[in-house]
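Structure, as C-alpha cells:
Just one protein chain is left out here, and the rest sit where they should.
Take a look at subunit A:
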C-alpha cells in the first residue's frame, strides 16, 4: 500500500521524506478485553489522523478462543459435570505510514491495562 501524499506538497514532502524517511508501521493490538482494546485503537487512530498520517485500520482479526473443558470434581467421584472455560483473544491491526519519530510518540498515548501493543517497523 503506498502512502498518500497530497500533490501540492509533493516537493516539500520529498524534502521531508529525505529528512524523515517514512516507514511502514504496523501496530498490533492484542487484548482479552474488547472494550479496552477498542478504546486504544480509537485513540491511536485519532492521534494518527490528527497528525495527518496515512493510517488504515483498525483491522479486526478473528477472535481466538481458547477453550478448556474440564471435570468439575477434583476426584473422579460424583456426577460427570464439566466446566467449559474460554479465553477470547482479540487482535487489531493498525497500519501507518510515518517517520520513525512518530513511532516514539505512540508511547505518549494512554494504553489501557490488559492491552498489548506491538510496533513493527519495516525499515525500507
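As a working rule, a contact is a pair of C-beta atoms (placed from the backbone, for glycine too) under 8 Å apart; a residue touches a chain by one contact, two chains touch by 3 or more; residues count from 1.
As a working rule, contacts and distances are computed from a predicted model.
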item	value
Omitted chain (choose from "N-acetyltransferase domain-containing protein", "Aldehyde dehydrogenase", "Peptidase S26 domain-containing protein" or "Protein LTV1 homolog") - UniProt protein name	"Protein LTV1 homolog"
Residue among A:26, A:39, A:60 or A:91 that touches the chain left out of view	A:26
Residues in subunit A touching the chain absent from view	1, 24, 26, 95, 103-104, 106-108, 110-111, 116-124
